[in-house]
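Could you have a look at this structure, given as structure tokens, before my questions?
Excluded from the complex is one protein chain; the other protein chains are retained at their positions.
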Amino acid sequence: MKEISEINLPDDVRYAEDHEWARLEKDKIRVGLDDYAQDQLGDIVFVELPQVGDTFKQGEEFATVESVKAVCECYLPVSGKIIAVNTALEESPELVNNSPYGDGWFVEVNPGDLSEMETLMTHDACLEKLKGAE
Amino acid sequence: MIYLPHTHEDIFSMLQVLGVDKLDDLFSTVPEDCRFNGDLNLPEAMNEWELNDHMSTLSHTMAVSPEYKVFLGAGSYEHFIPASVSYLLGRSEFVTSYTPYQPEMSQGTLQAIYEYQTLAARLLGMEVATASHYDGATALAEALLMAVRITKRKKVGISSLIHPLYRRVVQTYFEPAGYEVVELPYLNTGVTDATGLDEMDDLAAVAIQSPNFFGCIENLKALGQKTHDTNALFVVSFTEALAYGLLKNPGSHGADIVGGEGQSLGIPRSFGGPALGILASGKKHMRSLPGRLVGKTKDLDGKTGFVLTLATREQHIRREKATSNICTNNSLCALAAAMYMASVGGTGIRKLAQLNHDKAEYLKKELKKAGFTITFDSPTFNEFVVEFPTGFEANHKHLLEKKIIAGLCLAPYYPELSNHYLLCVTETRSKDDMDALVREVKS
Partner (left out) sequence: MKESLGTTGLLQNEPLLWEKGKKGRCGFSLPRRDVEPCSLDEELMGEGPDFPDLSELDVVRHYTRLAQWNFGVDTGMYPLGSCTMKYSPKTNEKQASLPGFTGAHPLLPSGLSQGALKIMFELEQYLNEITGMHATTLQPAAGAHGELTGMLMICAYHKKQGEQRSKIIVPDTAHGTNPASVSLCGFRPVPVTSNEQGILSVQAVSEIMDQDTAGIMVTNPNTLGLFEENIQKIAQIVHDKGGLVYCDGANMNAVMGVVKMGDIGIDVMQLNLHKTFSTPHGGGGPGSGPVSVAKHLESFLPVPRVVKENSAYILAKDYPDSIGKISAFHGAFGVIIKAYSYIRRMGPENLKKASQLAVLNANYIKEMLKGTLHLPYDRPCMHECVFSDKHQASQKISTLDMAKRLMDYGFHPPTVYFPLVVPGAIMVEPTETESKETIDQFIEAFKAIANEAVENPDLLHDAPKSCKVKRLDEVTAARKPCLAG
């Protein structure tokens, strides 16, 4: 597993408490799992995603991620309606490990309240939290 | 005591290492008010020879072949088990090993169960079979719970011609969660009446047993169609696995999930258990399956090997969100079934199933000739229902004294069929046995 200094936490996303990330892309928000979480879980074998059209509140469970020996629930960092789902993860769940902020994205959300992004952590805040937990 | 190897010296030196004087001191963490200070009130220990005598005496009180001619089926069937199967099942590496959580030292169990999964799936015409469940009844209950999970509907329809004791188990399983079970009646031809399905569009699943409790072969094609028209899942159950050596399998009729009993495949009746719950589904529902699954993979050197897989469905990982609480499968029974299916073979199983069918047909014919009514018109496999005259219970008792068990009285299960008896004939009953039965019931 990586050292804290090796964890990749890009600046163009915001981070939730449970290690989901959210990126504002014009008028929609893309969501995925951050580098720390994928590293902790190890090889991802399966991702269960919601359907297009499902709606969730901020903090509601919307997906699960499985490694061989563990299951991790994922909570939507912002409320909204799911407008796209990354179907590539069905065949290639390893994308979450290899490219957590790129091809390993989970869903695209039509957000209910954009201000919720401000409640999420920045790169700095997230790094602080990880260091503090050590 | 021969199973306890410690000598006085052993115990003494070990107690010394622990710094205590006697074995009792090891229980210092058990509070005084939790201690039982008496002696267990159990019978004195027997030596091996006394036990042999005791058990032998008890076993001789049981009515079994060849002394008794038992024409009973109803979910438990007498079939020949080859000597080779019993012999191989005695291999202690299979018998005394545990669940293959450490796959490198359990490849024997793992490959054997992978083979069982494959043969069971082929028998039923399905894509995936689990590593087994406790029995046909619990396999059916799990199949229905699986359907509820998949469809998110809370009601199931089950045929009243599913084994009555299986239906009772389903009810027990469904009770606490508040799921509803609706029973489908039967027609006077001895098969399920599915006309009521037209009105039901809120079912998670419709479950049909074929051959059903009366031994009749259900029209799975039509029933499957009707079920799918209501958007429910088609669940097929069975108690006599051998039937699929001859009949069209549930998979070919569009079954979504199959949950039944595999005892006929090389497992002795043993007063009802241990048994073999067979559960199978399509790949599409694979992740909703309860129970263990063995998968094929490769090791670090690229050699083929087998492991337990998709374990995230199971209780030891998913805990309260698991697809079931099941931990044990009935591994050794699944192994017996695989050995049996391997021994009988594809060519052999057809011949054996045909023989079962034909023997039962012979008895049916002879009973008809003797003036008895075969209750239901539909084709049957190795069981069928016959109507005996009122007051037959006395004859039935009389026949017991002649060491013939003339079927199962249906009255306790179907009060409307109080003079009807369910008879079973497998390859183990000879023509002479059957002729004797007909002679005796005629008189």
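Read from first to last, the chains carry the letters A and B; within each, the first residue is number 1.
Rule of thumb we're sticking to: contacts are C-beta pairs under 8 Å (C-beta built on N, C-alpha and C of every residue); 3 or more make two chains touch, one makes a residue touch a chain.
The structure displayed is predicted, hence computed values, not measured ones.
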Next on the checklist: I'd like the shown chains that the missing chain touches, ordered by label.
Outcome noted: A, B
Checklist outcome for this item: Out of B:72, B:255 or B:386, only one touches the absent chain, namely B:72
Checklist entry - Considering the whole complex, which of B:208, B:246 or B:423 touches the chain not shown? => result B:246
Checklist outcome for this item: Of the candidates B:131, B:161, B:258 or B:367, the residue in contact with the absent chain is B:131
Item to check | Given B:155, B:226 or B:269, the one touching the chain that is not displayed | outcome: B:269
Checklist outcome for this item: Answer key for B:107, B:288 or B:418 versus the chain not shown reads B:107
Checklist entry - Which residues does subunit A use to touch the chain missing from this display? => result 43, 45-46, 66, 68-69, 93-94
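In the analysis below, only the chains that are shown with their structure count from here on.
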Next on the checklist: Taking the touch rule as given, give the residues of subunit A at its contact with subunit B in the complex, in rising order.
Outcome noted: 45-46, 66, 68-71
Next on the checklist: List the residues on subunit B that touch subunit A in their complex, please.
Outcome noted: 287, 311-312, 317-318, 321
